[in-house]
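Selected chains only, in their assembly positions.
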Amino acid sequence: MYKLDQTDWGIIVLLNKDGRMPSAEIARRLGNISARTVTNRIEALSEHGIMNVRAIVNPETVGYCVMADVFIEVEPGHVREVAERAAEFPQVSYVACATGESDVSISLRVRTIEELFDFTTEKLGKIPGVRRTQTYLLPLKIKDLDSWLPPGVFAS
Amino acid sequence: MYKLDQTDWGIIVLLNKDGRMPSAEIARRLGNISARTVTNRIEALSEHGIMNVRAIVNPETVGYCVMADVFIEVEPGHVREVAERAAEFPQVSYVACATGESDVSISLRVRTIEELFDFTTEKLGKIPGVRRTQTYLLPLKIKDLDSWLPPGVFAS
Amino acid sequence: MYKLDQTDWGIIVLLNKDGRMPSAEIARRLGNISARTVTNRIEALSEHGIMNVRAIVNPETVGYCVMADVFIEVEPGHVREVAERAAEFPQVSYVACATGESDVSISLRVRTIEELFDFTTEKLGKIPGVRRTQTYLLPLKIKDLDSWLPPGVFAS
């Protein structure tokens, strides 16, 4: 496992707030480090897959206001295929295989309740191996995945 | 609603792949546009909340290998409070209020199964208003939220 | 039980299509009957509670686009009270006491998903005796209650 030091975490925390912050500014804030080193560290962190710096679109602002979770029950032996087929749809923002009540758990972003209905009945429901879908609206999001940092890093 | 043109979407798509791409490089790839305009557009998109460019940490690479969904049933009338209390824990990467079977739906990232158990029984289970928690392991993630772009943008 | 004859049913079927049809027009269509008799019959049918002629508002056309069913589990012994309290809210278009999984079954008409969430968590969830609410969106209505006529009447 790639070993992160205090400087790496400092860079990550700053870029988690503002991914466009120039290396020079990061160097200035952290102190005792050159802009070049910051740039090198960012490249290393990306190459090792520790972090990705990327633009995340806020769906509400572009008209995708309806957020829902769909839990899919799958014919035994087809879980991974169904998960991969579901992931191909652009309306699907998240796909994971689950244990327990459902077999595949997905998140959707659509514009209207009609789109939600059409997508689940006409697209998801017709993936071979899907036995049942259950759709639950998520009327309020309190915290989002892109803000996740390991516990303890905040205190660094 | 802020109105996006083709150029805005071009910038978003490039930054969704590589959030550190310099404005000059973006301008070069899109053509017919200056680096300064790109910088201005990025600022406008961020200020209007259309997109955030930020570093997203890959939990597995820093030892947070266990991913789970927890569905929380709440005493009626306390849904929002419980959701907000849950969101304060750094182990919690996602919180939404749901309709249907559960009242609050959260995602966790922890290091071990023991941590998962201790966190759900000792932390979540003790938030006032929580009536029941059900924890489901997610052994495989196929698609993640940070790659979401509105359908149709890929073709642009 | 009030005994309906063929004429009564003829009047009901016509008024079920157009509640404002004048008695003279009904008399003309049914034949062998005076406008005065039609008027008397309509009054009798209303007085005996056989039918109500009334304006029914189509919620979508006035901005109430979100339709949902809420199933309420109630502390034993408080079913009727909860049902009556729920019926007082103007957002609630239908309330019935149920057997089986839920104790009270209601329908809602609201403008947005946010209103749906606020109403169920802040209003319904705070009625004393409510133990749990489960909300299911109804994205598509195919047939509505106001068109109901007893089977066989169509053939008359």
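As written, the chains take the letters A, B and C, and residue 1 is the first residue of each chain.
The rule is short, and it goes like this: a residue touches a chain if its C-beta (ideal position, glycine included) is under 8 Å from a C-beta of that chain, and two chains touch if they have at least 3 such contacts.
For clarity, every value in this text was computed on a predicted model and none was experimentally measured.
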- Whole complex: how many copies, 3 being shown? 8
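In this section, only the chains that are shown with their structure count from here on.
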- Message: Same residues or different residues where chain A meets chain B? The copies count as same if more than half of the interface numbers are shared.
- Response: same
- Note on the structure: Chain centres from averaged Cα atoms put chain A and chain C apart, in whole Å, by 44
- Item | Whole-Å separation of chain centres (CA-atom averages), chain A against chain B | 5
- Message: For chain C, give me the residues that contact two or more of the other chains.
- Response: 116-117, 135, 137
- Item | chain B contact footprint on chain A (complex, rising order) | 1-2, 4, 12, 15-20, 42, 46, 48-59, 61-64, 67, 69, 80, 83-84, 86-87, 89-102, 105, 107, 109, 134, 136-154
- Would you pull the chain B residues touching chain C in the complex into a rising list? 73, 76-77, 79-80, 97, 99-101
- Note on the structure: In their shared complex, chain B is touched by residues of chain C numbered 68, 116-117, 120-122, 124-126, 130-137
